[in-house]
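Missing here is one protein chain; the remaining ones are kept as they sit in the complex.
Up next, chain A:
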Amino acid sequence: MNNNSNWQWDTFFDAFPVVLEGLGITLGLTIATYLFALIFGFVWTLFSAIRIKPIRWLLRWVMEFIRSTPPLVQLFFIFYAWPMVPVVGFALDPFSSAILGLGIHFSTYIGEVYRSGIESVDNGQWEAARALNFSTGDKWMRIILPQAIPPTIPMLGNYLIIMFKEIPLASTIGVAGILNLANSYGSANFRYLEPLTIVAILFLVLSYPSAILINRLERKVNRRFDKKETSGSKPIKEEKEGAAS
């Protein structure tokens, strides 16, 4: 094999279709994981409404635990260790373990986004709903949620991009996404440079435009919903919400 040290275009074009094949899986996995996280994040939000102190306290710590330990280890846990757990354990294929592992990890963040959305609804709105004798269902469906959801949309979009960038972790347990294919191409041909560069380019091409899009969305939403908040500290606050991955 050719071991010389420079960039080779024929390797690049040779590897490109191979790596591109994994794009479908990477994107599919991203969307599946994202949906899972969106739904499961809702569960966390519901949990945080539990009134019983010890349970709530316990759940907080579970959430903190999931958040502050590496997703990679969680992925390994689910893929390698879960089948060995007595009684409840069962084997999962790489794809679903990736959905589960990364989905649970990110759902803790998503849950926090939901919570911040609900909390951002002005207190007066709750009181007004009560004063107008709305039922619980009506209160949520007609007053709180319509106001709580729009501000969270850009944040959720940010998380989609962040998750997309974490999805290659799944290649470590054998999901044939772009990184995995690039690595196997590299080990088969002793050329890592080109396939890995292709992966990097693909990520950049996909995530950069969507990041710009979300930025624009964010500005639009802010213009509509944050009329009262005009203090200088606001942009910082937004970054904080969006930046955690």
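Everything that follows uses one rule, which is that contacts are C-beta pairs under 8 Å (C-beta built on N, C-alpha and C of every residue); 3 or more make two chains touch, one makes a residue touch a chain; residues count from 1.
The rule we apply is simple: contacts and distances are computed from a predicted model.
Asker: Could you check which of "MucB/RseB-like sigma(E) regulatory protein", "Lipoprotein", "Amino acid ABC transporter membrane protein 1, PAAT family" or "NADH-quinone oxidoreductase subunit F" matches the UniProt name for the chain that's left out?
Answerer: Protein name of the absent chain (UniProt record): "Amino acid ABC transporter membrane protein 1, PAAT family".
Asker: Sort through A:Glu64, A:Asp93 or A:Glu127 and give me the one touching the missing partner chain.
Answerer: Missing-chain contact among the listed residues: A:Glu64.
Asker: So that we can see where the missing chain sits, which residues of chain A does it touch?
Answerer: 5-7, 64-65, 67-74, 76-77, 80-82, 84-85, 89, 164-169, 171-172, 179, 183, 186, 191-193, 196-197, 199-200, 203-204, 207-208, 211, 231-233, 235-236, 239-240, 243-245
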